[in-house]
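Worksheet: the structure to be examined is printed underneath.
The other protein chains are all here in position, but one chain of the complex has been omitted.
By written order: A, B, C, D and E. Residues from 1 in each chain.
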Amino acid sequence: MKVKGVMKKSFIWAILPILLLIILTPLALGAETPEAQPLHTIDKGDTAWMLTSSALVLMMTIPGLFLFYGGLVRTKNALGTIMHSFIIAALISVQWVLWGYSLSFGPDKWGIIGSLSWFGLNGVGADPNPAYAATIPHQAFMVFQLMFAIITPALITGTFAERAKFSTFVLFVLLWATFIYDPLAHWVWGVKGWLRELGALDFAGGTVVHISSGVSALAAALMFGKRIGYGREAMPPHNLPFSVIGASLLWVGWFGFNAGSALAADGLATNAFVVTNTAAAAAALSWMVMDWVLKGKPTVLGAASGAVAGLVAITPASGFVGPISSIFIGIGGGVLCSTACNVKMKLGYDDSLDVVGVHGIGGTWGALATGLFASKAINAAGNNGLFFGNPAQLWVQFVAVAATWIFAFVGTLIILSVLKVMMGLRISPEEEIEGVDISAHGEVAYSGFHTK
Amino acid sequence: MKVKGVMKKSFIWAILPILLLIILTPLALGAETPEAQPLHTIDKGDTAWMLTSSALVLMMTIPGLFLFYGGLVRTKNALGTIMHSFIIAALISVQWVLWGYSLSFGPDKWGIIGSLSWFGLNGVGADPNPAYAATIPHQAFMVFQLMFAIITPALITGTFAERAKFSTFVLFVLLWATFIYDPLAHWVWGVKGWLRELGALDFAGGTVVHISSGVSALAAALMFGKRIGYGREAMPPHNLPFSVIGASLLWVGWFGFNAGSALAADGLATNAFVVTNTAAAAAALSWMVMDWVLKGKPTVLGAASGAVAGLVAITPASGFVGPISSIFIGIGGGVLCSTACNVKMKLGYDDSLDVVGVHGIGGTWGALATGLFASKAINAAGNNGLFFGNPAQLWVQFVAVAATWIFAFVGTLIILSVLKVMMGLRISPEEEIEGVDISAHGEVAYSGFHTK
Amino acid sequence: MKVKGVMKKSFIWAILPILLLIILTPLALGAETPEAQPLHTIDKGDTAWMLTSSALVLMMTIPGLFLFYGGLVRTKNALGTIMHSFIIAALISVQWVLWGYSLSFGPDKWGIIGSLSWFGLNGVGADPNPAYAATIPHQAFMVFQLMFAIITPALITGTFAERAKFSTFVLFVLLWATFIYDPLAHWVWGVKGWLRELGALDFAGGTVVHISSGVSALAAALMFGKRIGYGREAMPPHNLPFSVIGASLLWVGWFGFNAGSALAADGLATNAFVVTNTAAAAAALSWMVMDWVLKGKPTVLGAASGAVAGLVAITPASGFVGPISSIFIGIGGGVLCSTACNVKMKLGYDDSLDVVGVHGIGGTWGALATGLFASKAINAAGNNGLFFGNPAQLWVQFVAVAATWIFAFVGTLIILSVLKVMMGLRISPEEEIEGVDISAHGEVAYSGFHTK
Amino acid sequence: MKKIEAIIKPFKLDEVKSKLSELGIHGLTVSEVKGFGRQKGHTELYRGAEYVVDFLPKIKIETVVPDHIAMEVVEAIIASAHTGRIGDGKVFVIPIDEAVRIRTGERGEEAL
Amino acid sequence: MKKIEAIIKPFKLDEVKSKLSELGIHGLTVSEVKGFGRQKGHTELYRGAEYVVDFLPKIKIETVVPDHIAMEVVEAIIASAHTGRIGDGKVFVIPIDEAVRIRTGERGEEAL
Partner (left out) sequence: MKKIEAIIKPFKLDEVKSKLSELGIHGLTVSEVKGFGRQKGHTELYRGAEYVVDFLPKIKIETVVPDHIAMEVVEAIIASAHTGRIGDGKVFVIPIDEAVRIRTGERGEEAL
């Protein structure tokens, strides 16, 4: 009975904001202003690449990330884990169109947030917005950025796996996107955002996407507590092929993520493409070697995780460093992140799918490495890093990292504390033992007997 | 013995048309006319986007749709279901090159069909055909349209699942493509097609693809009858992760489907991209909420089906409506299609994978919604809908819907009736109980013991 | 104990070259020369298409090929098989950046190899290299070619499956890439390569990619010997849906492979796209018909293998033949390759995943068929084949085929013989019976009980 | 007490279960097995290779019942699992010394 | 010798195994089964369809032990598999005529 009661209550909390989305929609209808014919400055090649990149980045989350994550959990939680990423794609797509994009990229308020004047994509049409991208429709920039806003909270759910209440999760995602992601994106990429003004370099989202998700996952791991049986029972991945497929789609999709961040189909995009691939490769090899040397066997999950760690690490640097630097950044990512995952066990928190180890540590390394390896020879619009004679850049990067760590960590703690009081964070122990697939969704991943 | 005999006979019926394809090929060889160098009007950006879109739309069918469908059937029919989509990709690819494209888009006959003068792609080369797309090679338009011709019959196979005879299926696909799809495509998109002349708006295939497949599936469900055990036995999806991967690839690929239908990498394509994504999201949320409210649990399959329903609904509208309208269209799609699937159980026909509920209802809603939400502000080449002051458009849309319903329903009934007499529609009960994988293909999806 | 000792030794042999990669990296750092702003000759549409194509071709290997192959092995070897392709992507990505690209495409030495002067991508930047592709950044050409260098050794691993030592495999890949692939690529595509000079037509890699991998697989099958139980025990595919997904991603990705080989988003690329699709379709149908006629059932794996065989066959021809010719080439591919796979059983070597039958035979057929069906009407820069009045071309194609067969076969035999003496080729019988997943990687693909 | 062990065709499971429920059997345990017997297997085709698969999917039902209804249960299973075609399966009766319900510790027939 | 056959809740497996190890039981065989009993199943929802699933995942443990420790083993299983909630499962004791260790050919209690 109690379970039922709690469910009902939290049910309302989760449905409400979705209804809110719906209610807000008509308000935005006025925003649907006539679109002037696009100016002649639209470049079809750039636009083709940005649409392609946007599709690739969505593919990173669905199905890429949900396969990577879904394969790592136990069978009884496979669907629940997949659902996290899938529903985030839906939730954020609506949130972004209504107010998320405006808060992130709309006209600046005090360097820390966009205003609501682009609510409902008011004024965001086919014409380019030259402040962001002069050769593609403004909406193409908007939808490319949307895909980043989707994957970031989806990354965090690696820590929600196997125990979070679904209704709490829904509300968390909307709050986190609005109060953490949107401001952060504004700081770093928004016109007049304070970190952008400071000169922090983050080509494709090292701070905004990876540090923020990794650090929020740390806060979440602390707030959620351990899964029942953690440390005592084996909790091996139920479907590692899924995880390797996921890692592969992340790798492929990441070309959209990083090379797309050039916002054009040009030499800079090509450079980002090349260093992204190289860093992923170097990190996959280095994590594999770490496993081989330290554990005696080169593991497949290690290689896959290494590739992801390398992709994370190169993300902020991808528009500022050359291929050889990217090998170093990749090796650093593989070594540091695999070490972080090995150490985790001793720290005692249950970061189920290693979001902290891979995205938190990898993102931090990448942001700092950008301050080491960045070179104006690669991108004149960027800056030189320490190794190219400009130690100041490392300091700026450090400030950006520290600000992101603090903001995301504290913000996530606050949101989760409120939700804990309001509706609880975890499912009941019975539900956890039964698995979230049946208890929360009334479904099982693989059905019946094989003989059927 | 009888089984053997029947098999042999039907075997011939299925092989024959394939041989026909082969025999026709040399006839077409003459068609391989020297290709002039493409005119200078080819736009590389548009061409890049159309090739990408074509690849994306093929990915929707293989592996997207076959995973969505394949995951929903029982283990013993997994391969057979996958095979449907896969072989359709092969069959239609050849049919289209030989005569399908010519019938659909070739020089008009009486407003209802293309002539055979483009048989074997005669005259369809690298030069643009400005009547269809002035900035890309004619073959690029042709191959993009091919991908639509592939996915449409593949959608119908949701109703063939778990009981159709494979040889009958092969013949059905060729007949249906030639006698239903090709004319319909001509009506709506072909130069001088009567629905096009009438001013019906169908940006990316609401009538041609979704209504036609949904309605044909209804006819097929009636002709095929129920699966053994339907209504008595549980027939749960054997691999829901596959279905969610499928839904995700459909979502991602649909950017090619809808934004590609702009036939250029421009502002209109971007608008289509944005509204496609938004409608999918809104529909996923609304179907999930429906499940949550009515059944007590937000299901994963519901969310995935909702996304597909939203994609279906936005398809005809995607070049004519803005993002806020797309939220309404998406919500409508999610609510209507989920209701249709809930009601199905009571109607008593066995539409195994809900083609009617999702594509028939979703497509119909989308075609009508285009008549409500279309706006010349979004696309000057389109028209205004009811909500933008032009009620006449809704009537035109209604005519297109009705014509498609009638034509596809009656046509499919006729084809299946002929096939029923000629070779039978269903496998034997023994084969159905054993499963089509073993009985029709001599293979099993997942082999042996897990210990091997 | 002995096992342990052997492992340690081979462990070093595999780690060493990876360390070598790392050690060489700093040497290359000097190579990171300032990149001039790209010249104005860069075409954004072409570049967009090349980046997209590169992503598609990587997707062919990870996850495409590893799913195709991974589904065909037994459960206990699923991860090991997946790992092959995944780690090759990592190994070759670094090898290519450091020396592979330079050896393949760098300034010619005696018509048989590139020099090392582009070591570490020295001088390979954003500016186009007009000798290869005048309208895209040189690095875009480089990274596109990288994806070919990745998939080729990955194809060979179909013969390594279920028995190769992982450390031997790592070393083999590096040696094979350096001593077989890089020279071959230079012969056929490198400026002043001897086969290119001879006028051999190979649009997208029939000799370089498919014959070389197929023939090397034959050598490997002979060197490795049969799997324990081969011929006695059933070794059915453990997850055929994975294989069909893989085949589908190969099909979709192959558009990047072949149409990307036009190095531009133009009519030639479109033609390559169309013939690629058509040949895949025709081959899928013809292999299916072969199975149906000869074995009594149209198999799903047959259709999927047929599609791949057709894709292989059309590869060298894709820029030189028209759609109708591609139907013939596809049918030839399907019929010849399925026959080759049927005959294999009698030849007695254990080519586990039919690399010889599909890539060796299909590639050879394709290379010769190019000499039959090539037409200057399709590509003025190409040549006419036998059927278009130029029998000489067939002879040139034969020379290219023969040279590739001999070089790849003998080279692979030598490399494997050295490795056999140095570190052994196969895992121990106990490890083979246990499966490579546990014995080599300490992981299992599908974990625990379904009830967990 | 007796354990009744039945090997049946998978698609008959629901029918057998209903029949046993009618008889008042409230507990049973089911597992997926492969059976080899007189029923011929099928041929599987994977590229060059053809395998005759003799092991067919079957369901094993186990239920422990009081001695006095054992034969009734056997008859019920036979009646509901019967198709008359080869491969219908077998029913075995096995003696049981003791049964305990874990939840309550009840023993013997009370535990069933 | 007796075969002890226990049907338990899956998440209790590790506990039962440890307890049996403590008792000196060195061999057991485990399989995945589905149980039908007093414990209610759950409802599954797939688009229009709602299924009540009565078959719940259970684990079957089988271990053959010498007669004299049989009851001790039964008690150990009961103690470690017990949660007090419905569905905890059953333990059955079955007589065994002979046991052989394949590796050595040892017979009887020595084979266990």
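As a convention for this text, a contact is a pair of C-beta atoms (placed from the backbone, for glycine too) under 8 Å apart; a residue touches a chain by one contact, two chains touch by 3 or more.
Because the structure is predicted, anything quoted here is derived from the model rather than measured.
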Who touches the missing chain here, A:Asp182, A:Asp291 or A:Glu432?
-> A:Asp291
Touching the absent chain when the full complex is considered, from A:Asn277, A:Ser305, A:Thr404 or A:Ser447 | A:Ser305
Among A:Gly64, A:Gly114, A:Pro128 or A:Pro237, single out the residue that touches the unshown chain.
-> A:Pro237
Go through subunit C and note every residue touching the omitted chain.
-> 229, 232-233, 433-434, 438, 442-444, 449
Contact residues on subunit E toward the hidden chain run 3, 17, 26-31, 64, 94-103, 105, 111-112
Residue-wise, where is subunit D in contact with the chain that is not depicted?
-> 2, 6-8, 31-38, 54-55, 58, 60, 74, 77-78, 81-95
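Operating definition for what follows: only the chains that are shown with their structure count from here on.
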Taking each chain's C-alpha mean as its centre, the one farthest from subunit A | D
Average the CA atoms of each chain to get its centre, and name the chain whose centre is farthest from that of subunit B.
-> E
Contact tally winner between B-E and B-D is B-E
Just going by residue numbers, which of B-E, A-E or B-D has an interface where over half the contact pairs are the same as at C-D?
-> B-E
For subunit A and subunit D, what's the span in angstrom between their mean Cα positions?
-> 50
Subunit A to subunit C: how many Å between their CA centres?
-> 33
Roughly how many whole angstrom separate the Cα centroids of subunit A and subunit E?
-> 44
Specify, in ascending order, the residues of subunit C that touch 2 or more different other chains.
-> 43-46, 48-49, 52, 234, 236-237, 239, 295, 297, 299, 301, 446, 450-452
Shared interface positions of subunit D, touching two or more other chains = 44-46
